[in-house]
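Let me begin by handing over the structure; questions about it come next.
Not every chain is included here, but those present sit where they belong.
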């Protein structure tokens, strides 16, 4: 039995609420256990320089944590300089995940900018950000379609993310902070609704791990992603008209 | 009649919810119309250098806006350098307001750090921040008392803040964004529960204003502060034990 | 009697000298007691992006202190990053004050940039900066008129600034540094020659203050501004042709 | 046949030269095809704050590219601010790899700082950095042992890294730049001499990939690491006394 009573292959309770910020083209609050992240999607009529005049669009992301989202207050990351390496890594991960499931050639020369801001952090903030980001991104695409910016929703697949790891010698799904800080292996998987990998990132925090352990972790991740994509499908099934 | 149906001397609906972030020593969500601010209070066992070994404590504040709290997405203020002038001004204002209603010599050599993060901005974010900050600050003081850090709550008075201004030639209380952007005079008042001034900041955006106008605005502010302090008293009447 | 022998409603000796920096379109040295500020005005043939193609001009300001203008040497503000909050606040204050007394639609798409650099600081540097800035600004406008850049001097009114405060329980005009550091209430007033308010900024440093105190301070400020505007009128009465 | 005549499971020619920088406690030049990286190890008698008084040591790394190591000149990363996200990611990766194969409790309260500077970049600079870093790190540990700083070399295992990827639909080992820029899947594996994983980082650049592809890539990586560790063993078999 795990610290919070779950089995090793069990997700924390997940809830996604759409339309939580009225000015954004898409927005979602994702709650995964005690982790809470506000995700918003903004449409901007520009693309990065390397895409200029290529007829394609782009998706990028920013990630932040409120200073007191954590047990001990953190400084506001990036005040006084660039954000730290962890933040930059997460931002690039979220952006790549979103770009892997849309056809960028169908959204015109515009950018979708996803902001993920962690209000409360109990482990898995980067994976919750991806799972929540997908929902507000789809809402922004629907906004674009309703407003004649795009002809159709260029959605190829669903995408969600989850952490897995080895804690106390046991492979486990969806680590909370207490588990995460003691994990020997820490892994984040981004996977599509069709079960294909977008990202596989595993790190031995303590001692290196075997191929068998890797396989067990990948299987747990598959189970978790299935559950998360199911929730995304349920939440997104109705057209939603945000206030903006 | 105003844009949103209020009379000139009427506040927007205000709601304050305590305990919204489980790790903070005090936290509050303040909603004033469509403006929403998350306020948290953190206790740190240090004081700034100028207070070292003086036997006194300190209160300071940081203020931020989520990028999509506004109609048009803003860049994350301070990423890549110091926060801008407006942010620094607001941070110092919140800090001074909190320090004006506690006896700093009774809180020991420690600091209370208030974070105000705007989730949705519809005018009056700095004044809502002060009104909400007061609530989480009191909760953090009660936390300190419960945990033996301080002997008694060194609360001298209540403190709240409100904006007033001249819009379409009319003095008005508690401007929303649509009113604020057209205001000829823009004023923020910070006042104690006893009706004394902590801050008076008035600016002629268009043309300079007379002493009579100043007096009318100060009277509207007094009415607004009375209402806000009433809500603070109601919200704070029960001891609240946060999860931390 | 005050520390330096003045009565409570008495300004320090003020002297304004025009033309102190030969390359500037306008320049003035203001001496108010031991406070000395060099003010220069520069005309630039650009406007900020938000005014592009609007047919209007702009006035902005920068403020700095020489490192040894103060009792203890200060670091050069802004070296290694953005200027601090106090500097940014003062810069915006000077700019707003200048803009409040000219008709920006009559100066063409160009900017007037005012620099105020404090050589010696004995309290009231921000208010002396405003009072001095006005003089060099008018000289730069006259330069523009002489050189055919503008058709007429778009001067609506005079503008000056002064500090007032409560020291040892007494409301006083034009605080020197020794008074300022002990003040219970500290207030800066920017007012036009016609006696209208441009800015009212009052802060309780120690304990909050009553409406009566506010009224007494506003009356002292009015007296001070009258004196300062009188000096501006005297100093500006002759056309001055700078060397540039 | 690949662009440079290799088979899919073949490494580029690899050469490691020890002692290339006379002042460093350990140094190595690694050449992998046209990729060339100078690695140096520095011993510092301090540890990061979080290890203070814990009786343990630390290993950290910095990574840089000479501006003209690439086809098109790059700006010096980090000049004018923090290094970019890619650099920070690589630095943390190198540090974790080194820490995974030594017993940090046996090196005393001191830090080993590895610098990897790319002179010429033809793909695989991060993995070459790790493979070369290991060699100079061992030399620095031997330096420490010779000089009585540590009692024994706390070496647990060898560690090397290699890239694998899917190019033109084919899984391949050790991508050169021309292959890397066209890869559909890009993966970096850090593995010990005993064949255990330290890091698994795979990214779908184009479309998501299946579990079967993942397995094929992991097998190619295993083959490559075996070859690289063989070279490390050969190169390190003699004690080397650097000039310092």
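Think of it as A, B, C and D in the order they're written, each chain with its own count starting at 1.
Here, a residue touches a chain if its C-beta (ideal position, glycine included) is under 8 Å from a C-beta of that chain, and two chains touch if they have at least 3 such contacts.
Everything numeric here is computed off the predicted structure, so don't read it as measured data.
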{"item": "Identical protein chains across the whole complex (4 displayed)", "value": "6"}
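Just so it is clear, only the chains that are shown with their structure count from here on.
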{"item": "Angle of the C-alpha superposing rotation, subunit B to subunit C, to the nearest 5 degrees", "value": "180"}
{"item": "Copy pair subunit A, subunit B: interface residue numbering same or different (half cut)", "value": "same"}
{"item": "Centre distance in Å when subunit A and subunit B are each reduced to the mean of their C-alpha atoms", "value": "33"}
{"item": "Inter-centroid spacing, subunit D versus subunit C (mean Cα positions, whole Å)", "value": "60"}
{"item": "Junction residues of subunit A - those touching two or more other chains", "value": "80-82"}
{"item": "Which chain pairs touch, all of them", "value": "A-B, A-D, B-C"}
{"item": "Complex interface listing, subunit D residues touching subunit A", "value": "81-82, 84-85, 88-89, 91-92, 96, 100, 157, 187, 191-192, 194, 196-204, 207-211, 214, 218"}
{"item": "Residue ranges of subunit B in contact with subunit A within the complex", "value": "21-24, 27, 34, 38, 40, 42, 44, 62, 64, 66-71, 73, 76, 78-83, 113, 115, 117, 119-120, 244"}
